[in-house]
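Certain chains of the assembly are absent from this excerpt, and the rest are unmoved.
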């Protein structure tokens, strides 16, 4: 195991190496954390929240409960100053099999309404609600690292494209599955995937043919920024990245996430204007002085005590 | 030849393997299909239309006829329910040598007009008309797979960047040629290439120096999503991809294309809103039930009979 940690990406800093205990703590044998029935929440390290999709017997398929629990969970995280970064992963054999068609069928296949217009009206409400399930990840100002193993199918791709940093294991495949069941993906993949990876030909191929994308092509296309040999190594890596982020000024980190997302959706000029308005107040944080001083004294950011945010 | 097909990308499904006959049918010895003089149209498989640039003696250079025939051709395709996917390729030695300067010179170099303003006015009309030649590919809701061999020069790059999925052979090179003849590319390359591949440094280098881009860099940069050893293998691959697409619900496939293009040009929030409005009616298709049932019964999508769209 030591080998796995040795070629750490951050060895240059050497500031954050997760312990094996911490990594092990990221599997949740006790199951979902009440009141959630599909999510297990833990805190493997200071300021780090781990959200584990936890319906392993159902391959973490996304049932009705899941769609609303994610919203509650990330709203809680967004407002919790003890959390500065999130790791998302899946319990069991695979990351997720996507939408739980059986559980969801009534909503999607037999929506209410006295005529087509009213059925459409209700479907629009449902789609909008489900879109929110992943948009909360983006609206949450704390960075979200997602660690994918095994397979990530359909709704799973919608989920991970709303996260900030994507990792996977060598044996992972991804599949934009929706077209296989007769629908255009409508909770985020078609909107975010083209802005997440740099080859529109590949995006189109994946979305139009539902073919599998394997780990190496996921890496070369930029969908994930790192591939790990196995899940344990990946969780350690995820925790290391999360640790690096948690160790830095939350003012700087969360401002960075907010402005990166704004920049994605606006022109450079608009993004710069937004940034200037943002930093005109955020630069007035004690964190700059604390961080600059630590940097000059060659101390690790980990040693700095930042006020809560 | 069998070997070429063996490592099919979709072997996981095993649903669509093009026959050699079908692939062979994609070369058009009879020449252009009347009334077209530059395009040969064929139907190598059910729901698949093949559009072949067919002026091989002129290296498929784009003459005046070509610019308007493309518009007619894709408008016909857009409205034809028998077509669900298009493959575009070039007859003869190369894909295309780009604009046919000799044939076009009068339009571009000696535009009419009594003074500079009027010449400009007329040039604007001409440029706008020529832009439409490739924009029709994008406006056509059926996915377009383009298969490039040999070389793809100048106007050829404008063409392929308006297609959805790009393939090439190992011996292909691409060239944004316009700057070599004293003009900024004005029928699509400068607008679409940066949204098609993920390296702005490379895009700029190509557009500013007119250097050649070879197949391997085309693949690694994401311009194409696959490279094939030779044209025959590529046409088989193109037909396989087309077959995969044609086998799926046209409601799902065409909705996917329309929303992917919308997403490219809008913020994620705007794209999600558009998607919700789209699917509030499109989810009410029988295709969802048919596809879901086939999926549960482990049947290939190919076995489903979808209503025409």
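Some notes on this structure:
Which chain is which? They are A and B, in the order written, and residues in each are numbered from 1.
To be clear about the criterion, a residue touches a chain if its C-beta (ideal position, glycine included) is under 8 Å from a C-beta of that chain, and two chains touch if they have at least 3 such contacts.
Just so you know, these numbers come straight off a predicted model, no measurement behind them.
Number of identical chains making up the complete complex in this structure, 2 of which are shown: 6.
In this text, only the chains that are shown with their structure count from here on.
Per-chain CA centroids place chain A at a distance of 33 Å from chain B. For chain A in complex with chain B, the residues that touch the partner chain are 101, 108-109, 116, 119-121, 123-124, 127-128, 131, 135, 138, 178-186, 188, 190-192, 194-195, 197-205, 207-212, 220-222, 264-266. Residues 9-10, 12, 143, 164-166, 195-199, 220-225, 241, 244-245, 248-249, 251-253, 255-257, 259-260, 263-264, 267-269, 271-272, 275-285, 287-292, 295, 301 of chain B are the ones touching chain A in the complex.
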